[in-house]
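Here's the structure we're looking at; comments come further down.
The complex appears here minus one protein chain, its other protein chains still in place.
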Amino acid sequence: MQLDDLYQEVILDHYRNPRHSAELAEGEALVDEENPLCGDHLKLDAHVADGKLTDVRIHCQGCAICSASASMMAEAVSDQPLDAIRRKAAAFLALLRGESAPNEEELGDLMALRGVAEFPLRVKCATMPWHALEAALKRLAP
Amino acid sequence: MQLDDLYQEVILDHYRNPRHSAELAEGEALVDEENPLCGDHLKLDAHVADGKLTDVRIHCQGCAICSASASMMAEAVSDQPLDAIRRKAAAFLALLRGESAPNEEELGDLMALRGVAEFPLRVKCATMPWHALEAALKRLAP
Amino acid sequence: MSAKPFDPRALRTDFPALGRVFSDGRRLVYLDNAATTQKPRAVLEATRRYYEESAGNVHRAVHRLAAEATGLYEEARQKIATFIGAPSPKTVVFTHGATEGINIVAHGWARKFLQPGDAVLVTAMEHHSNFIPWQQAAQARGAKLLLAPVLDDGTLDREAFRKLLTPEVKLVALTHASNVLGTINPAAELIREAHAAGACVLLDAAQSAPHLPLDVTALDVDFLVFSGHKLLGPTGIGVLFAKPELLDAMDPLLTGGEMISRVWDDHATWAEPPQKFEAGTPHIAGAIGLGAAVDYLAGIGHAALRQHEQQLTDYALEKLGALPGLKIFGRAPERLGVVSFAVEGLHPHDIAQFCDRDGIAIRAGHMCAQPLLRRLGVPAVSRASFHLYNDTDDVDALAESLLGARKYFHAT
Partner (left out) sequence: MSAKPFDPRALRTDFPALGRVFSDGRRLVYLDNAATTQKPRAVLEATRRYYEESAGNVHRAVHRLAAEATGLYEEARQKIATFIGAPSPKTVVFTHGATEGINIVAHGWARKFLQPGDAVLVTAMEHHSNFIPWQQAAQARGAKLLLAPVLDDGTLDREAFRKLLTPEVKLVALTHASNVLGTINPAAELIREAHAAGACVLLDAAQSAPHLPLDVTALDVDFLVFSGHKLLGPTGIGVLFAKPELLDAMDPLLTGGEMISRVWDDHATWAEPPQKFEAGTPHIAGAIGLGAAVDYLAGIGHAALRQHEQQLTDYALEKLGALPGLKIFGRAPERLGVVSFAVEGLHPHDIAQFCDRDGIAIRAGHMCAQPLLRRLGVPAVSRASFHLYNDTDDVDALAESLLGARKYFHAT
């Protein structure tokens, strides 16, 4: 396993230039997650309109994997129907757990994070934004 | 270390034919000691007359080492002055702890138990009667 | 493996210590397996590899040594989960040994949930490690400790057990097999009865896990503990299994590093089980070695092992039972290869010392079961206990040595 398999170019690009990134004031975010082990901290805000997720904004203070995963997630789920997002989330978490054949079509760019599964101690970094998203969906569309 | 160094002929003789051995009824003994680890159980009774230890009677339910040590002790201390007994006890316990040059003159026959020092797990078997004796002396001549 | 005939002599070569020859030319006849077993090369190799290649700490760093160590450690947990039929490796807590496992439950569960007037039911054949923690916990909570008696043949008094199983009983702490009598208790039935009466069950598998197949799911047992060192594994490692909801409900016994989620100045939150119960740096090499030990046992196969040990035990009971003045304690029909005995006129320590002269390692003493020995009416016993590498030659050697001991101590 090479380092470059973990930090693929697209990941580093999202890390350096996070999409849907925004300062979120105290209390403004829908979800506030911390991973005490590595100190990653992520706030997520979003809304639902017409059954789609809109206005996704994320503030992530984390490692490259966490930040990139958050940024790529934001891009992948913005303005998507909620059930499609739930499918995508399930597919992504399965990918990171190293389960079965990944649904490449469903995942698209997110496939770049596949290498993280080979680094068990970093898996949480990649999944944390998605767990935050799941928490947000529970609140937005219980 | 050979087994015969531990169980010397004189030890086996005392074990088979314990001296100063007596049934001691409930409450009759001055000291009642048990070693829970190996289940040795010893009762000792004695009196003091003219500064000497008399009427030493021991009931020992123990292994060969414990029984022989009790029997040899009874013989060695019977009708002896208390301070001579205290010296002998100290010399014996030092011998069993493997300390310094043993006082062979003081110890006499008891030297046969010297081999026990090489079997650390059996040392308590040999010293228990002497600890009982010390307890008895504390009561008889505090 | 199961097709090959079971050959204890061949298996012996897997165990370096059993190749030992003493200075007097005698070979080691190791019959103290209920105290601790010898270790196969595979176990020693697994721990050596960890120390020589992957000696990182677990769970906390991203470098390769730590990642490898974490992988090996968690792989061992998975192996043990499979070995005992646990639903998930998350229900497998690594401990110091059976004793610590029992104490974790006695502190974190019993002292938390027992109410004054409640009761803990144990049997009269428990090892001190499955006895004193309950005595202390019951005392601390104003609860009662009840003892189910043992019949003359060494089996549990089932009638009495059932009578004692009143609604006050919140926990039954039960040895799966006695380290003195060899008796195998009918765990599945007793657990069913306990559950029907509303009690949880802790099964002390310290003696059974090395010899019998275990299935915590089929048994529906609430807690189960065993020790690695009795199961061909390293010292200092053991296992506590508990149902997930019990692990969630229990408090941790030890607190500190590795078992936390968040720590503030005035409070802290715990990690999920099993980490919640593994404070501090764990015995990484021990866990890995225990994983290798269960692999080794699985390779032998439980059916073949059981058949061998039963034949050997039958042989021993007959051979030893026929010796003059020898009395065997425990004649349960379902039993392990654990044979405790007394020889008339000989003290157990002298017997064991004499056997040692002949290179034979047996145990003498109270076997950490004073309440049972008081009932047997003896302060100490001698005990021979078998494992896969023993055979009838070992029993013959013991029998001969016991005859020799009588002569030695009582010749006139």
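Just so it is clear, A, B and C label the chains in written order, and each chain counts residues from 1 on its own.
Going forward, a residue touches a chain if its C-beta (ideal position, glycine included) is under 8 Å from a C-beta of that chain, and two chains touch if they have at least 3 such contacts.
It should be emphasised that the depicted structure is a prediction, and the values quoted were computed from it without experimental measurement.
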| item | value |
| --- | --- |
| Residue in contact with the excluded chain [from A:C63, A:I85 or A:L110] | A:C63 |
| Contact residue for the chain not shown (choose from C:A143, C:A194, C:A242 or C:A352) | C:A352 |
| Contact set of subunit A toward the excluded chain (per top definition) | 2-3, 6-7, 12, 15-16, 34, 36-41, 61-66, 119, 122, 125 |
| On subunit B, residues whose C-beta touches the chain left out of the figure | 34, 36-37, 119-122 |
| On subunit C, residues whose C-beta touches the chain left out of the figure | 16-17, 20, 22, 28, 30, 32, 35-36, 38-39, 44, 48, 51-57, 60-66, 96-100, 102-103, 127-133, 135-136, 145, 147, 227, 229, 234-237, 253-258, 260, 262-268, 279-286, 349, 352-353, 355-356, 360-365, 368, 370-371 |
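Simple rule for what comes next: only the chains that are shown with their structure count from here on.
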| item | value |
| --- | --- |
| Rounded Å distance, subunit B centre to subunit C centre (Cα mean) | 38 |
| Contacts with two or more other chains, residues of subunit B listed in rising order | none |
| Set of subunit C residues in contact with two or more other chains | none |
